[in-house]
Every structure is written in structure tokens, then in C-alpha cells.
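Removed from the display is one protein chain of the complex; every other protein chain stays in position.
Presenting subunit A:
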Amino acid sequence: MSDDRKRAYNALLTLLDDDSIQKKQKVDVSSEPTPSTETTHEAVEGYEDVVGEEDNVEEEEIDIQVEDDNEGDKQDPFELHFAHPKDFDEPTKWSSKHVTTLPKLGSRSLIQIPENIDSSNFSEDQDYTQLKEQQVLSKVKHRLHASFKGVNPEYSDLQLQFASPLLKYNDVLITNRDFTNTDEYLNMTVLHMLNHVYKTRDRVLKNNSTKNEVKEDLDEFRDQGFSRPKALVILPTRNTAYDFVSKVHQISGLRQMEQQKRFKEKFKAKSSDFSTKPDDFKDLFAGNTNEAFCLGIKFTRQAIKLYTSFYASDLIIASPLGLRLVMEGNKDGNSDFLSSIEMCIVDRMDAIAMQSWTNIKFIFERLNIIPRNMNDCDFSRVREWYLDNKAKYLRQNILMTQYLTPEMLSLFNKYCLNVSGKFRSRFNMDAVNLKMHIHQKFQRINPTSLKNDSQTRLKFFTNSLLPSLLKQAEPEGILLVAPNYTDFVVLRNYLERNDFSYVSMSEYSTPSQIGRGRTFFANKKAQIMLYSARLHHYRRYGIKGTRTVVFYGLPDNPEFYTEITRFLGRTVIDLQIDPDLLHVHALYSKWDALKLERIVGSKRVGQFIEGVSDTYELY
């Protein structure tokens, strides 16, 4: 055990070099500072449990009196999709259809189905319509009905529409998951996930007892994967994990939750005062914002057990960083316990993208791989499609984000291969509402390829945009927003080399650097402030003294565009300046279409990208 701890510690030390943690620790000043040893222990919470902890699996298997509501119901999505799916080839080509019947999920939504497979084999119907409450409940284990009603007395339209692809076991990509609909989405997701976990578990227990009676192994008993964990939930922070687990507890209908105190201590912390910050920020950064955790949860007949060893868990709740740490720190660096994930839920993908995208790719690459070690797997019970290495084509992926980035779309296209279909929500988007009139000049750059994008952008910025800005009557107060750290470094180097009067603030800056920078800028001691979008994500500063905003690239989060642009509104009030003298300049290329659409709206985006002119103005 001590050896393992040491390994975990070493893993963490290497990780501390990783930028994501550094950034976090440097930036995170307002939440109470944690002593470093504490963080170390905390970061790999649950790691020690991978190896240890004798499990009392047997105890629960004695009291078998299982209601298996759905056995034999050939129309049940669980039956069609997991228990007895028809054999299928690997999906090769996908075709998409529009779904207009679920407006709450977007009027331009798509369903993608593999061309070489009959997807109707995996779900009872191919209709995408708002379900009725009764239809939802008919697919759900009876013992979840009452507890769910307690948590979620009324179904909203959003929930009933969301349930349609969700309960069909389709892959789902939701792009309007913001802080206002947390309960609506998560209640439904948790219900569906628990339903799946219960159905699988009940079937296994029932078969255990039948098998003991007949003393034969028949093919009907193939009811599980290589390892027990069947649902993986990826969340950005400990606080979101705490809220998620609380929901699981309430909806599960189980009274008891073991280790609750330890859990609360480690995952829940009192909220800091964010009174000046926007609501979505308050929501995301409430409580414990630690980004490294990995927790195993097991369900028994009477209780939910937290901190169970991963191989004995039904459910893994983790942050991308925490899970990767565990996977890499694991005995032979393997991820066998992720071999049989049947449902992968990623919530708040937008916040995760701000942390580090490589970790999430790392995880998805390693889901549903045939394990390297046997780990006490009963091979007479493993389902055929696991043996055929087709589990990744049946895994349901539920991805939820506030806005879509190309990286997320690539994840959805490349790693979500559910043969029953992939639902992607798409909205007709309105332009952002600035609630004030400001000149916004959108400048299209036309690089010949994606590779040349950053080069062309820099060239345009340094050769035409910046010189023209400096020729203005009052060439101060230029706020230069870098969409990511690479651009930030490129710009900083340029400004430094050419002796511009500037200050720079990124997620790696110290609080004193930031404080000094803001004062210099407000007092016109520096003409230019270089500001990174990620810093804005973590801090949400208001920058005083801004006269011109330059978006070197558009921010992924449309909120940031509004917030940063509205710094100008403050300047108008503070300095009594005519708003017509203040400008926003934004650079974009055709690869920025997704971000651009959120800012200028779906109606305009086509013209912005494909129109003859390279500059467009909004007022």
C-alpha cells in the first residue's frame, strides 16, 4: 500500500509540472489556499483504492429477490441495445438526417446513422418526438419511479424531448447545456444512467441464482462485460461531482450512502464570495474547484458505497485529469477497468475544454479496449459483442456543453460510434445582445490552409491592423484578446521584440503581475494590454481604460465576447467618451465558423464566411 501511495505521489509530482495544475494554482487566489501536501493527497483521491480493499461482493448476492421488469420485453431499449443486440458489422459510413421535432434541443438537430447497419435493430422505433411522461416511465425500473418523482415532480418539455434520443441509447451531443438547465438535463441523465446500472445488475444477480440452481453455463447467462464499471461520468470540478453524486443518491431511492462524511469533506467546500462575477461563473466555480479526482461508486441492494475499488464499482466519476492520473499510475499503466463502459457521460464539456483537451482524448482512446489482464473476469458470462471487440460501437456517449468547439465535434465524430445512431443538437442562433451600440468590425483573413492560419493572422495583425490602431488620435487603451495560449505567446513575443508599450496577463501570471498590469493599463502607462481568454475564463476581470478591443481570434464562449466588449461601455461612463469613438475589431477565418455563428448569429454567418467582402461591420 505504501508503495502505491508513493507511486501516486510521484505521479502527482510529474503532474505538477503540467500546465493545467500550475495555471490553476497560480490563478486560484480567491478560493482558500490549500497547503501543497494536502493537494497532493487530494488530487489522486481514490487512487489507493484501486488495488486494495477486500470487497464483500458475496454478501449482497445472497438476498436475491430480484424484480426484473424488462426481461423478455423485446421492445425494451435495454434489451435491444445491450442484452441481445443483433449481430452487426463495423460501421463504416454515416449519413445524417435532420430532426426538427425536438425544438428544445435545437431546430436544426441531426441524427446520424451508419449506412451499412440497420439501426432500427437497436431501438424500438426511429421517431424523434417529445415523449410522454408515461413513455419515459415505462422504460424505467419501477423502483426508480417514486424517488425520481420526489426529485423531479414536473417534467419540462426539454426533459421529455431530451429523453427521446437518450432512452433510445443513442449518442447525444447537447450544445445548450448552461447553468440554467442543470437540473433538467442532469435529472434525466441520472435517471437513465441508474436505470441502466440497475437493469444490468438485476440481470446479473438473477442469473447468478438461476445458475446456481441449474449448475450449467448456458449462453443466456452472458450478461456482463469484462469488468464491472459500466458508466463513466466525466465532470470538471469536485463541486460538480458532489452535486452529481447527490443527485444520484436522491434518485437512486437508496437511503444509505456510505462514506458520505468523508466525501463531503473532500468534495464540498463553502463557496467563496463571487458577488461581482457573472452567474455562469458563480455556478461553475462554486465550492471545491479542484480539477483532479477519480471516484468509484458501487450500488448494492441497500446502499450506495463510495470510494469502492474501481474494479468493483458500477460507476466511475472523475475529472479528465484525475482519471488519466489513475490510468497512468495504475499498476502496469493499464486501463482495464474502463474496458466495459457502456455509458459515458461528459458534462460541462466547455469547462473541461478550458482545462486541457488532451486528457479527454486520452480517455476516449482507451475506452472499451479488451483488457490486458483477466482481473477476475468470469468468461462464461461475458457478452458476445465484448468478445468480438465491438463494445465501442454499442457504448452510449452523452456529451453536454454550453457551446460547440471543433475539438468537441471531432471527439463526437471520431470516438462516438454508437450504431443505434448519434443525435447532435443544433440551434438557430441569434446574434449576441450587447445591450449597447458599439462599432464592431469583423475582419476576415483568408489563409490558404488551416496550417497557415496563425501565420496569416499574425501578418495581418502586425502589418495592417496594429499600425492603423496606433495612428488613432488617442492610441491607448488597446485591449488585445488572445483566444488561446499559443496565440498569446506569439503576440507577446512580437510586442516585446518591437518595443511596444504593453502589459500582458495570462493564466500563468501572478496576482501581483495582474494587479500591476491592470493599473498601468488604466493609467495609460501602457498602450496595449494583451489578455488571454483562458484567464478571463478563470478570473472574469473587468478591465478599466479600454478604448479599443481587438479579438485576435474570437473566444469560444460567446459570453466572453459580450463581457469584454462591454468593458467599452464602462469606459463611456468612466471617462465620458462618445461611444462612437470606441471600436471592436475581430479577426476570423473560415475555420472559426462555429465561434462566429454564436456571435453574429446563424443568419449572418454564411455571408461572413463566404461573402465577397473581407470586412463586415455591426453596430
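Brief remarks on what is shown
In this section, a residue touches a chain if its C-beta (ideal position, glycine included) is under 8 Å from a C-beta of that chain, and two chains touch if they have at least 3 such contacts; residues count from 1.
What we mean here is this: contacts and distances are computed from a predicted model.
The listed choices are "Ribosomal RNA-processing protein 44", "RNA-dependent ATPase", "Translin" or "MIP18 family-like domain-containing protein"; the UniProt protein name belonging to the chain that is not shown reads "RNA-dependent ATPase".
Residue A:Val382 is the one among A:Leu110, A:Val382, A:Ala522 or A:Ile577 that touches the chain not shown. Touching the missing chain, out of A:Pro91, A:Pro371 or A:Pro483, is residue A:Pro371.
Hidden from this view is one chain, which touches subunit A at 217, 370-374, 376-382, 387.
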